[in-house]
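Moving on to chain A:
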Amino acid sequence: MTVQRHVAVMACVLAATALFTAFCHDQFLLSLAFTGLIFAVLGQSWNWISGYAGQVSFGHALFFGTGAYASALFATHHGSPWLALACGAAVAVVLALLVGFPCFALRGHYFSIATIAVAAIAEIVVVNTDALGKANGFELPILPPGLASLQFAGKAPYVLVALVLFAAAQIATVALEHSRTGYYLRAIRANQEAAASVGVDARAVKVTAFAGAAAFAALAGSLYAQQTLFVDAESTLGLSVSIAIALVGVVGGIGTVWGPPLGAFVYTFLARYVAALYGGHGRGFDLLLYGALILAIVSVQPEGIAGIARRFRART
Partner candidate 1 sequence: MTNSTPLIAVRDLEVDYAGVRAVQGLSLYASRGEIVALVGANGAGKSTLLRAISGIVRAASGAIAFEGENIASFEPHTIVRRGISHVPEGRRVFATATVRDNLLLGAYVMRDRAERERRLAAALATFPRLQERLDQRASTLSGGEQQMLAIARGTMSAPKLLMLDEPSLGIAPLVIPAIYAGIREIARSGTTVLLVEQNVREALAIADRGYVLQTGRVVAEGTGADLAGDPLVQKAFLGL
Partner candidate 2 sequence: MSDEPLLRVRGLEKRFGELRALDGFDLDVAEGRLTALIGPNGAGKTTAFACIAGAQRPSAGSVRFKGREVAGLPYHRIARLGVARTYQVVQTFDAMSVVEAVTVGALLRRPKLSEARAWADEILGFVGLHAKRTMLGRSLTIADKKRLELARALSTEPRLILLDEVMAGLTPTECADAVKLLRSILARGVTILMVEHVMEVLMPLADRVVVLAAGKPIFAGSPQAAAADPLVIEAYLGRP
């Protein structure tokens, strides 16, 4: 896709979401939209490293959780949630550098399993740390609503803030695709050895992308914490969160700008639809459907829904 095309699609998506937010008064739908946007950002940041660079991570919740915890802690003890956002992202970047450097010496499944292990270690540490509320998690202080406190009376403003973050992630991804790093990432995925032969320092490039991805995932985590005013280990750091993030990426289509948002949309839509059909019993059925969806997509069209769309466009 050309940049102009991306901008056009982007404008449509932003306008549609903004209109929806302005006119929808169903708090449940709004909170779904918020979740969808958060997962779009998470899936997109996962896509940088697991899609463009082809290094499949099953531990991406590490950065979501880092952002959530770091910003929640900062907001509790020092005030401004806006500074907390920055603080969460900074901590995640440092962590990504520390974790990425050794992990990117590994390839294939060794890397994938290492990401699971690192995220699991983080979860265990958090669950056993008093200052982080152990397994129970902790609540954020309630402040007077307003942009300064990043707390609002209704859900709609949260959706708009998430929309801004989403737009930033999309713009960053388009920029990445048109940058030296983006070219290098795709070359590494295609053939790491050949990439090295033209001077690509694969590990440095991957670590760089990892740090950027971590920053976005952490921002998503911070927003999530600000919106729910509560963080706990399982719902921010757990393996199931990592799995959901990868799911969004795989279903939507890896290595594409619009795959992860598409995957996030399907993910939240399915969850909502299923929950409506099956009430409280729906837990599990959504996973069943996503699983079936992945199985179908992988056996029929490994490039995900975005790949199907691209193939369709190529034919017409």
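Quick note on selection: all candidates are chains of the complex that A comes from, given by their letters.
In this section, a residue touches a chain if its C-beta (ideal position, glycine included) is under 8 Å from a C-beta of that chain, and two chains touch if they have at least 3 such contacts; residues count from 1.
As the structure is a computational prediction, the values presented were derived from the model and not from experiment.
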*Hey, among 1 or 2, which one's touching chain A in this complex?*
2
_Contact set on chain A toward candidate 2 in their complex_ = 178-180, 183-184, 186-187, 189-191, 193-202
